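A protein chain is absent from this complex, but the other protein chains hold their places.
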Amino acid sequence: MGARSNEILLEATGLTKTFGNGVRAVSDVSLSVRRGETLGVVGESGCGKSTTGKMLLGLLAPDEGEITFDGWPLAKMRRPELRALRARLQVVPQNPQTSLNPRLTVRASIEFNLRVHGVPRGERGERVLGLLDRVGLTAAQSERFPHELSGGQLQRVAIARALSTSPELVVCDEAVSALDKSVQAQVLNLLADLQRETGVAFLFISHDLAVVEHISDRVAVMYLGRVVELAPARQLWAEPQHPYTVALLSATPGRGQERIVLSGELPNPAAPPSGCGFRTRCPIAEDVCATDWPALADAAPGHTAACVHVGRPDHAVAQMLPPPTVPPRAAPADTADPAPSVPG
Amino acid sequence: MSELASGTGTMVTPRAERPEAGPGGAAATPAEMAPLEVTDLRTTFVSRTRRTEVVRGVSFTLRRGETMMLLGESGSGKSVTARSIMRLYGSSAEIGGQVKLGGRDLLDLPEAELRSVRGGQVALIPQDPTGALDPLRRIGSQLTEVLRVHGIEHTRRAARARAEELLRTVGIPDPARVATSFPHELSGGMRQRAVIALAVSCDPQVLIADEPTTALDVTVQAQILELLADLQHRLGTAVLMVTHDVGVAGDFGGRIGVMYAGKLVEEGPAADVLSAPRHPYTKGLLESLPTPEVERGRLRSIVGSPPGVGEFPDGCVFAPRCPQAVASCHESDPPLLRIAPGRGAACPVANPPRPVDSAEPGRAA
Partner (left out) sequence: MTALTDVAPPRPPAATGVTRRRRRRMSTTARIAVVVVGLIVAVAVIGPFLVGDPNVGDTSRRLLAVGSPGHVFGTDGQGRDVLSRLVVGTRLSLLAGLVPVLFAAVLGTGLGMTAGLSGVWGHRTIMRTLDVFYAFPAVLLAIAIAAALGSGVSNSIIALAVILVPPVARVAETETRRLVDLDYMEAARASGASRGSIALRQVLPNVAPPVVVYCTALIGLSIVYAAGLSFLGLGVSPPTAEWGLMVSDHTQYIYSAPFLAAIPALAILIASVAFNVLGDGLRDLLDVRGEVRA
């Protein structure tokens, strides 16, 4: 598999999805996942990251735009072709409590997938045990029901199920978010090991920046249904270009740096502001931001951001943002000032 | 804000400037007196067929204007501890030990008196703001009702004015509009602000915040944490915050109590605990946090998973997952040991007893 790395496995262009209630969940999203890489997708709730994931899995048809998997357009596939493709494109869902059918044993859950892809009955048992062993579970646990397992064990089973058909891409939709940190680390390690061994690519959707930063090769930041920045993980954290990314990174608790507290909240996706969707909260918004949502512009090789400031010679977002309104919490010792202003 | 501040007596100094006094120190002035003193709290859920002990002997003291973070993973009993203090479980739980609030033991209070304490001297900010607000009533009317029930304001007009002032205090830009809104008309962050306004409306001595930002987005979470810190700073309220997020605990500061399987396993100033953990569980927890520096796939995780509620092993509860466990760990359950001034850890193996360390008065009485 290594020989084919850098080859694009999944490509989405111009994905748009509007729901019946008028909410435009995803607008003009273009992403690509290369073989064997991990693409992280971060954003806050309602930013459209899960909807994007569902469209990439072919579970939700986009209103506009096209998705190709290994060169094959998803929308033009017939059922049998789509079914064959499913073996190569799998999902690890978010909630360990609901990612497995409570009425089926672990074995039955995994066998369901094997059966779909035509593994003969006689081989299934052995395959299940092999998969469970791979994710660190025992044969005895294969006869358990989901309620008899812990959250971490459940997600391991969900991973085993996703791997059962040797997929080339696994969409992990908040796959570790519900786990306790000490268990989350085990599962993250497992995912990384599996990737090293099998060359599987991950699309890793999460709101947890620390997790995404750790696991991803490249990261897409989404806001209000759009990708606002796309960059290699290291570079995104080192030199964020979009003011939203800057604020998001600084808001992550435990960073110990000065925090930029954004005023206001996510605009109503059913009635987004004109122009750039972030301008209502953006500390460096200009008049021009109200006209159009800027296209993704190259800030560096492989690093794009959708902000009018990108590419300007004076653009250095971190410096342009005003100092935080409230003294940082980490060092309260020098704050004799009794009444800092209320944010907002 | 003068009105709010006057309710608490003198304006307290920011917590960082207060001298470090031993929790049981004899020199406690009334102002310094701990508003909340929890001793050997034990909560057991009782059903028809089973008794499940969820909190197993938790003791801590919360002084005026101080923050205590209860940090723990799911099932550690951190939330139950906080809610047991307010006796929110009714007859479904047996609560043992002592919860002293201003000299009174909340666990002995009759239900009627307890009701006036709840929302009055102790207020709760729950994780989900939606559940804390009546969906069918306007925010303003919910606030005025609390103000009048607790006898803070007597006339409707004064209560209304006060309600708007409270909404402004919690950083709501147009309080008049929000006061006439129904909860569903507000965003998650605004709702949580309204709940906080409700919680501080009666000028409580102790504010219990149970994962107040977990349901919120990261950027909104930052706003709410700033707000809580700011309110505490201005009102001098003691805050007991429950969280599973090490980052939140570190940012908010104050003291940290790390809970595992219904017990406090480590306690101390946030910065110290997070920079130099003394209990193997705290150590393991901190090491398992993903960082960009750690190579992918090489996170240091704690083996196994936390015990389920009611499945606590004999001996030290962490021993089955502990890399440092020795034979004696599986036999007796170590108490919270005083390891340094203001710091405790329930692990004698990682903190071998030193001969001269008895100057500090023991806190577990």
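Brief remarks on what is shown
First chain written, first letter: the chains are A and B, and each begins at residue 1.
One rule holds for everything that comes next: a residue touches a chain if its C-beta (ideal position, glycine included) is under 8 Å from a C-beta of that chain, and two chains touch if they have at least 3 such contacts.
All values reported here derive from a predicted model rather than from experimental measurement.
From the set B:Gly57, B:Gly72, B:Gly140 or B:Gly189, the residue in touch with the chain omitted from the display is B:Gly57, counting the whole complex. Here one chain is not drawn; of A:Ile8, A:Leu104, A:Leu129 or A:Ile284, the residue touching it is A:Leu104. Against the chain not shown here, chain A presents residues 54, 57-59, 82-87, 89-91, 93-95, 98-104, 108-109, 112-113, 115-117, 145, 147-148, 158, 161-162, 165.
By definition in this document, only the chains that are shown with their structure count from here on.
Between chain A and chain B the centroid-to-centroid distance comes to 32 Å (mean Cα coordinates, whole Å). Within the complex formed with chain A, the chain B residues making contact are 1, 11, 14-17, 73-74, 169-173, 187-190, 217-223, 225-227, 229-230, 233-234, 244-248, 250-253, 284-285, 288-292, 294, 296-303, 305-306, 308.
Taken in their complex, chain A has these residues touching chain B: 44-45, 150-153, 180-186, 188-189, 191-193, 195-196, 207, 209-211, 213-215, 233-234, 237, 247-248, 251-256, 259, 261-262, 265-266, 326, 329-330, 332-333, 335-336, 338-340, 342-344.
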